[in-house]
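Notes to accompany the following structure.
Only one protein chain is missing from this complex, and each of the others stays in its spot.
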Amino acid sequence: MTEAMKRRLFGVAALAVAGAALFYVGMSDMGDDLVYYWTPSELIAAAEAKEATVRLGGMVKPGTLDWDRDAQQARFTITDGDHEVPVHCTGNPPQMFREGIGAVVEGKLGTDGVFRTDRVMVKHSNEYEAPDGHPPEVQTTLVDE
Amino acid sequence: MIAQTIGVLAKELLIEWRDRSRVSGLFFFGLAILLMVAFASPSEGALRDQAAGTLWVGLLLASTRALDQAYAIEMEHDAMEAMVLWPVDPRAVFYGKAIANSLLLTTVAIGLVPLLFAMYDVQLRGDPLMLLGFLVLGCAGLAAPGTLYGLVTAQARGSSVLLPLLLFPLVVPCILAAAKGTGVVLEGDPMGQGDSWLALLGAFNALHWSLSGVLYGRIAEDT
Amino acid sequence: MTVFATAGSGVVSGGWEYVYAAYGVTWLFFVGYTVSLIVRQRAADAASEDP
Partner (left out) sequence: MSTEAVASAPAPTKSRFHWEHLVGLLGLVLLVAGQYMGLFVAPPERMMGEVGRILYTHVPAAWLAMVAFTVAFVTAVAHLFTGRRGLDWATEAAVEVGAMLNVLLLIQGSIFARPTWGVWWTWDPRLTASAIMLLTFVGVLMLRGAVRDPDRRATWTSVATVLAYVNIPITYFSVKWWRSLHQIQSSPETVADPMVFVLRLNAFAFLFIMIWFIARRWRLAQTLARADEAPPLPAQEAT
């Protein structure tokens, strides 16, 4: 094999590796572990989760939102239908936050069973709709990716 | 080419070994950053939370000092041209130097970790092998693009600013994955996220180690 | 700041000032970059024509 051929072969092989790496990052589902959040049932089931920072996702139970805007804190309950977890949030939730919306909170579950967080993320769907437009069809998933 | 790579690597390591001041200099540089961040930190609880991130910021800053000097010896002796005229494949030069830089950084990292445990009051809850994996892959991820840009900026004006400016944004994924992964190993990993960060780090390394090797040859022709 | 009065309702109301700001900044950038291109081209033409 000539030197030039070797060089070309190396170039092609390197590009293949680079392409495979990008493809792997884009296509594999390894991000799922990281985007993952626990539902209240799973959080309650996982005893070892008392100290580590975890994410909890679910619906803000209607009628439980107690929002003290001056003190910049809110209390509400996250539910998945079966179980619910009371959440104490310091810092204001985003504006679109409301009862009945999907939300994910990041923080720690205290020994008293209250989940403390300073990060509330509202999961509104990615649809952009006119107000009197068609009803949204794909609002079933809480977190799309 | 593999034999040449090993030759370059051996030469680089020999230089490091003869003049051990660079390794110890980098180590104390990293240590100084750990100390300074501790002074800047509001509380000891916060210190514990940011331990992994601080380690990697320290290593990142230390890496720019290391890579700045990766070509200092060649520059001092006007050996840049000799390196091109030398009958050695430029890719071998790149891989030799990059592996040497990875080893150098990993050594510093392994030296800093016990101090991190002591000073930042963290303990190892996860797998020590996984921690080693993050250290090695993280340092390798810094070294590959760093060695490439080290050659570029060594010959440009204002190189001490230019190298971080080019390198930092490029290695964001590497630093992010390494810091997050290290944090997960230290704190315990109930949601099992360590593997994903390790995989991302692996992909970053695959991308940059392969691509930089090709591009280095192209740059070396023009120097 | 009408926008914040409705915080918590789940729908953003008002906020035209933000809309105008976003569109304004778009035009500002396009016009600004055009001007910079013209100015630099003039300077370059002048430099290359009579050294």
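The chains carry the letters A, B and C, assigned in the order they are written, with residues numbered from 1 in each.
The rule is short, and it goes like this: a residue touches a chain if its C-beta (ideal position, glycine included) is under 8 Å from a C-beta of that chain, and two chains touch if they have at least 3 such contacts.
These numbers come from a predicted model, not from an experiment.
Across the whole complex, the hidden chain's contacts among the shown chains comprise A, B, C. For the options B:Leu61, B:Val88 or B:Leu176, the residue in contact with the chain missing from this view is B:Leu176. Across the interface with the omitted chain, chain A contributes residues 18, 21-22, 25-26, 31, 34-35, 55, 92, 94-96, 104, 121, 123-131, 133-134, 138, 143-145.
Although one chain is not displayed, chain C still touches it through residues 3-4, 7, 10-16, 18-19, 21-23, 25-27, 29-30, 33-34, 37, 40-41, 44-45, 47-48, 51. One chain is missing from the display, and on chain B it is touched by residues 145, 148-149, 152-153, 155-159, 162, 165-166, 168-170, 172-173, 176-177, 180, 196-197, 200, 203-204, 207-208, 211-212, 215, 218-219, 221-223.
Basically, only the chains that are shown with their structure count from here on.
With centres taken as mean Cα positions, chain C sits 40 Å from chain B.
Shared interface positions of chain A, i.e. residues touching 2 or more other chains, are not present. In chain C, no residue reaches two or more other chains under the touch definition.
Per the touch definition, chain A reaches chain B in the complex via residues 6-7, 10-11, 13-15, 17-18, 20-22, 24-25, 28, 30-31, 33-34, 36, 38, 46, 48-49, 51-55. Of all residues in chain B, only 1, 91, 187-193, 195-197, 199-200, 203-204, 206-207, 209-211, 213-214, 217 touch chain A in the complex they form.
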